[in-house]
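Take this structure first; my questions come after.
The complex appears here without one of its protein chains, the remainder shown in place.
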Amino acid sequence: MYPIVLLSVLGIVVLYLGFLKSKSILLPATLLFLVVAMIGNFFEWNDGELLYFKGMFAVNKLTLTFNAIVLFSAFMIVAMTQGFQDNEEAQPAEYFALMLFSLVGAFMMIGFENLIMLFLGVEILSVAMYVLTGSDKRNLRSNEAALKYFLMGAFATGIMLFGIALLYGASGSFSLNGIESFVTLNQRSPSYLLYAGLLLVLIGMLFKVSAAPFHFWTPDVYDGAPSIFTAFMATIVKTAGFAALFRLLSHSFSGIYDFWWPTLSILTVLTLLVGNIIAVYQDSFKRMLAYSSISHAGYLLIALTSMTKQTENAILFYSMAYSFATICAFGVLIPVAREKSLEGRPNESYEAFNGLAKNNPLLAFVLTVSMLSLAGIPLTAGFWGKFFVFSSAVERELVWMIIVAVLMSAVGIYYYFRVIMAAYMKEGDTATIRIAPFYKIVLIAATLLTILFGLAPGLFEAAM
Amino acid sequence: MNTNYLPSDFLPIIVQFVLAAAFIVVTMIVTHRIGPSRKSKAKDDPFECGIEVVGNARTPISVKYFLVAILFVLFDVEVIFMYPWAVNFKKLGMLGFIEMVLFMALLLAGFYYILRKGVLKWEE
């Protein structure tokens, strides 16, 4: 609860700080506020299960851990913005404030106990993202991306709202508990209104986490948005989206598992296939990351579809590992693309990475670890993420889904290794790229965490 | 008050809908049929107070108009929240009052932000 209040207020403070002459205070202030929110987050750590707003919003260890992942990711991403000092047209105060506000939306999605709260959270998060996507005003592709995202997103939230209305119509309640008791009471005699409502809500949410076949916006939007906000979208929106999906399905609808798992499993397989196979054909690293984010949505969906005891842990660990690795990948992409810029635009193709390791061993190493983690190679956090996901699927014995996932993991190695090969084994001349010390620290910290959780995944559990 | 409605209790509403739609459709068809229809070039032109058409309709309009329009919509919608509060003023009591003050403070904070951003400065 504290982080929601804190970030709502501090977001306004950031807006006002923007009126100061010196813009250089914004970055440290925002980082400080995120730390404050993180501390506030842990105030309720030992309080067990709490309810707020007449039972519309819940706080427990699971939501707090998701919050912490989201906050930590946001901290790293904000640190990597470098305060937009070098860009005259940028509006750093507004960007930072929007990021903080969108985090509030993410928290609401993570802890909702009432579908209204879910809808509010989704909207708060999305509206901020629409604006940030289009923040590169002079770039046609950024504008296109923002418009696309907005239109598609509006449709998706519309569909979701319709679904919520149907759920209300069926069960007479917006609250998860109310729907749950309706579901358990009427397990024998199915209510088609409920089924339709659930499907529509699922469509809305799956759109947000870019699962196939609701993924068509993802590559264009991820590609068009400024890289830093793409990183934000790829990590925080996804984590919050899956937290919300998990909450919805594990809580209210566990009683009709037999109804939704076949649907979800087909979408899962489709997402895995689409994400991985199209990623292979990309020439732009950034676009590849967009498809990779689709494919990771697929892996997370596996955990969701199997819905065993393990799922909670699997989703938590996977989204953490994925977030850290993705942030590292974007953290390397941004300076490299800027260094290699073509005609004033950042060069985000694979070729930009050729010969990176020669003069920038640190960047190359960070990139390698993040790619290994995304590919799920052992000794990185990503491996354990996959491990937990696969285990939950094995426990449910979803054999054909596992086979597809294994095949697609092998495909994944192909496109993730392309950039490693470019960095280490291809000829190219990249001058030593100057990176701010704090940026460097963030990159190193995320990389070390990826390796640390790869060596000792038990640590994460111990912290829970 | 009876809280258990059957679907059939909603029948009057449906009838109302059907009647409303039918009225529109019927009126349109009837006027189309019985009215005389003569076409000419002058009649196809967009009507501009009898003055001859000048230029293209798609002229760029200063973004200030949009800003003002959007701000109007924003504050207008938020003011709507005052109505339910006013109706339940007594019932919500002190807590409701504090909540409303907070809400207004947030609105004012937004308003101050707009002023400082110079959105309402028309001359520049």
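First chain written, first letter: the chains are A and B, and each begins at residue 1.
Keep in mind that, in the parts below, contacts are C-beta pairs under 8 Å (C-beta built on N, C-alpha and C of every residue); 3 or more make two chains touch, one makes a residue touch a chain.
Just so we're on the same page, contacts and distances are computed from a predicted model.
In the listed set "Putative ABC transport system ATP-binding protein", "ABC transporter permease", "NADH-quinone oxidoreductase subunit M" or "STAS domain-containing protein", the entry agreeing with the UniProt name of the missing subunit chain is "NADH-quinone oxidoreductase subunit M". Shown chains touched by the undisplayed chain in the intact complex: A.
Contact with the chain not shown here comes from a single listed residue; of A:151, A:431 or A:456, that residue is A:456.
The chain not shown here is touched by just one of A:173, A:250, A:263 or A:391, and that residue is A:391. In the full complex, chain A touches the omitted chain through residues 313, 372, 377-379, 383, 387, 390-391, 394-395, 402, 406-407, 409-410, 413-414, 417, 421, 424-426, 456-458, 461-462.
Assume only the chains that are shown with their structure count from here on.
For the pair chain A and chain B, the distance between mean C-alpha positions equals 36 Å. Interface residues of chain B, counted against chain A in their complex, comprise 106, 109, 113, 116.
Residue ranges of chain A in contact with chain B, taken from their complex: 12, 15-16, 19.
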